[in-house]
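Only a single protein chain was left out; the remaining protein chains are all shown in position.
So, subunit A:
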Amino acid sequence: MASEDARYRQSSQFRLWSFSPSQLAAAREKTNIQAQSSIAARIASTPNTSAPTSNANTPDPDGTPSLPDFLTPAEEAVMVSFYVSELLRAGDHAEVGEVVKATGAAFFRRFYVTNSIMTYPPHDMIIVALFFACKAEGIFPRIGEFISKFGRDRPEEILAGEYLLCQGIRFAFDVKHPFRALKGAAMELRRLGDIDEQRINNAERRAREILGFSPLITDAYFHYTPSQIMLAALSLADRVLAERLISHTFHYVAPPSDSGPGTPMATGDAPVSRRDVKVEDKEAIIGSHIRDKVLGTVLACRDMLAKELPERREHWGNKVVYKAQIQPIRKKLNKCRDPDRWNLVELQRARREQAGNRSDSEDDEPEENPRSLEKDAAVFGDALPAKRRKVVKTEDPFGPPL
């Protein structure tokens, strides 16, 4: 029977969306660089199209547009955090539950690991993430009703982003949260019998408040398991209780050898008895070594959460902070965003048109038009880049030839 740990390792959260800090930083760096080069190429190729708001690509005297300043990975990270705080506010406003908000925030953060803030519009994607989080959590609101809560009246904007989001989160819709674990921890603490009820209630309330904000606006979900996040939040709420719970769980102390004073302890060359193996098992599962490891991990997670305690909601919503820290990046963003992908409705329309134009679309019905394997191979196969990706010559700045 698979242990709970083994089953967690099967989850998409672990398989697809858990990283070490350096892996995550590398992925974001790569996303940022790719977005820069693709937007730069796009701007260079269409000098005559005025980008939505920008005058940065006004042709210079040589006729080549100058490139805008791009966001750095650090600036992108600030924007992701800012928009997560906006998403949580939107969730409060729409009165969705804590799990839906948390799932929405996780979707949004996952989406912007492999997509740049410069590529797809975050102000639309927070609503998309929240809407799809409802669905992923088993609530299926009507789109029109849902967006009207945010004063929006164009459902197509959100629906156009839904598919994009699903693809960006790699079709993994299950997000594992620490909320239930917290409930379990509180029950476990009560069961110990010697802790003041009010103290447990206070700790649980504060920890829940932390879970509703701190792990969502930081990278905690990428680096830690739900139970580690829960213990870190509990530790911020009441450190003694959290550590009591950990020591209570990982309580195993190897008994002193009971083989009598005359017999030496089993040495390496002595056959290992059945009892010894069991002791080692217990030691490996609930022993002091594991306890220290868990304490260390929880502490690291705690440090991460401590940077964004729930009081920081004020910070992210503050107008002065906005003017000083967010607005400059937003202005920069307005000049360097992807002109092709910023308008989700247009993007979807163009993508569909592209699909419709392709005579060899994979959506042909093979039955009506039976194809040989070779032809199938051409649709999906290695021949694809050479066959279909026709190289288009650098465009004449004044349009195509007559």
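Everything below uses one rule, namely that a contact is a pair of C-beta atoms (placed from the backbone, for glycine too) under 8 Å apart; a residue touches a chain by one contact, two chains touch by 3 or more; residues count from 1.
Here is the rule we use: contacts and distances are computed from a predicted model.
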Can you work out the missing subunit's protein name as recorded in UniProt? Choose among "37S ribosomal protein MRP2, mitochondrial", "Trafficking protein particle complex subunit", "Kinase-like domain-containing protein" or "Splicing factor subunit". "Kinase-like domain-containing protein"
Using the touch definition up top, pick the residue from A:Ala74, A:Ile139, A:Val240 or A:Ala324 that touches the left-out chain. A:Ile139
Which one touches the absent chain: A:Arg180, A:His251 or A:Lys323? A:Arg180
For subunit A, which positions touch the chain that isn't shown here? 2, 7, 10-12, 15-17, 19, 23, 26-27, 30-31, 33-35, 37-38, 41-42, 44-46, 48-49, 113-115, 119, 131-132, 135-136, 138-143, 158-159, 162-163, 166-168, 170-174, 180, 339-341, 343, 346-359, 361-363, 365-367, 370, 373, 376-377, 379-381, 384-385, 388-394, 398-400, 402
